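Worksheet: one structure, shown below.
Removed from the display is one protein chain of the complex; every other protein chain stays in position.
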Amino acid sequence: METFLFYIFSAGLLLTAFNTIFCRNPAKGALNLALSMILLAGLFFLMSAPFLAGLQLIIYAGAVMVLFVMVLMLFNLKNELFVFFKKRAWIWTVFLFGLCSGLISLMAFSSPPRENPSYSFLEGKQIALKLFTEYLLIFEMIGLLLLVIAIGVVVLSRLDKEE
Amino acid sequence: MGKDFFEISINLIKIFVILFSMVGLVPLLVWAERRVSALMQNRLGPNRYGPFGLLQILADLVKPLMKEDFSKGNKKLLYYLAPILAVVPPAVVFGSIPFSAPFQVPAFEFFGFDLGPYTFYFQSFHLNTAVVFALGVSSLASYSLLIAGWSSESKYPLFGALRAAAQNISYELALSLSLVGILFLFNSLDFLEIIEKQSGPLSFSLLGKDFVFSFLPNWGVFYQPLGALIFFVALIAECNRIPFDLPEAEAELVAGYHTEYGGIKLILFYIGEYSHMMVSSALMIVFYFGGFDPYPFSQETLLNFLGSDFKLSLVLFFVFIIKFFLFLFVFMWIRWSLPRFRYDQLMDLGWKKLLPWALFNALLTAWFIFL
Partner (left out) sequence: MLLEPFSALQNFFPVFLAAGLFFIGMTGVLMRKNLLIILMSLELMLGAVNLNFLSFAKIYGFESAPVYIFFIICIAAAEAGVGLALAVRVYKKFKTVDIEALNFLKE
């Protein structure tokens, strides 16, 4: 049952990813990306990380992608006539993917996975404990970063009126 | 899903029953809204067809099915997808909210099969991190607005949809932050555990002394009145109800993002809105009003009085339904009493007033827990 769902989600992810990069209309591409983020959250659920799946849904699929879709719908760009298929990019992609697959397979066959895994570190409480003790500095710095970005975005969108 | 076929089939039947009861409750809510609005406006609502005008529901169901589909010829797939997307997120969240206490089904024999002890949950699915899940899926409701507005290929629906989406994501923040206080208090992300901790009399320990107020229940609203208020306002804004009704503003934007929709597609939008209202009411009860906690009694006295687990769950379900309809009445009451916000007032309220107060509420709760 779980592997069946995993294959469905993976197929959906690959399909929506291909649609995103091959889309002729950017707004449709953004909607495809939103769907792929939702499918990714589903995959996180399958891999027994429900807290991270919920976070992904709230932040990524629920706010960031809505912002993308809003901006693209506001722009109302024209459809591209055809998507220019760059052979060089695809050659690099396939080559690097083959290299990565080789490396991953090497890793898989050389080291055995651990027995009796317990996924207690994926729960909300454990994450919060780690965030506030070991990684406190980075947490605060990200808060500062988000503040700077919020101010920066407001400044970027305001300069128009003063010109 | 379950250990053996009996449990799987019972769970499947439960999922369908919950889903169809949610959709089937919508016409009842439409009728209730007309009667409540009539009550507010000192007139009688529909009272001609059937007792209390209940056959009006039948008329309301048949009328949109017979209407002409006035969409122009070549509409894209997204145009037909948007009303469906309006119903899916509330339906999914509705399945994760518990309606009553789970009861244990002891091992019994059924046509020669030995079926083991189960726990029957009154939810479609039982999640351990249901709070984050509910918040995440209800934030996907903005997509149906955007897709509906954009695929209508016309200016007014597009603007209505963009304003609606902006309002939606602004109030999602206040929604999530006002729940932080509840998470501090009850230390769990599971709905059932949050409800369980809200049973019994109000008791907390402040500065080393223990306080017990036995005349008040241990509900969230008494610990966090500010948080409850912020959560309630944000829920009304998320459902696009009046006073946050600008996306559907009848007088200003023709009809907002569902201008180009008629007949069944429009009804699907209304089903989505009323479902979202039902989900909001249920969430409000679960977090701040004790879920299915029967206030003057307590669950133990009821259990001793009734004698069996199953009957207790039925009585608690009844209590939940009472609170649920009470909150739906409050939603409708607010709708027919307040005028609509202007767009800049709306954004002002969301960002400059609700968000700082929600943060302050979280800070206050943290201080009080520390003391």
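A and B label the chains in the order they appear, each numbered from 1.
Here is the rule we use: a contact is a pair of C-beta atoms (placed from the backbone, for glycine too) under 8 Å apart; a residue touches a chain by one contact, two chains touch by 3 or more.
Model, not experiment: these values are computed from the prediction.
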{"item": "Chains on display which the left-out chain touches in the complete complex", "value": "A"}
{"item": "Touch residues of subunit A, complete complex, unshown partner", "value": "6, 10, 13-14, 17-18, 20-21, 23, 26, 29-30, 33, 36-37, 40, 43-44, 47-49, 51-52, 55-56, 59-60, 63-64, 67-68, 71-72, 75, 77, 80, 83-86, 89-90, 92-93, 96-97, 100-101, 104-105, 107-109, 111, 113-114, 117, 119, 121-122, 126-127, 130-131, 134-135, 138, 142, 145-146, 149-150, 152-153, 156-157, 159-160"}
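FYI, only the chains that are shown with their structure count from here on.
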{"item": "In the complex, subunit A residues that touch subunit B", "value": "1, 27, 31, 34, 38, 41, 50-51, 53-58, 61-63, 66-67, 69-70, 73-74, 123-124"}
{"item": "Subunit B - residues contacting subunit A, complex", "value": "1, 78, 127-129, 131-133, 135-137, 139-140, 142-143, 146-147, 149-150, 158, 161-162, 165-166, 168-169, 172, 176, 189"}
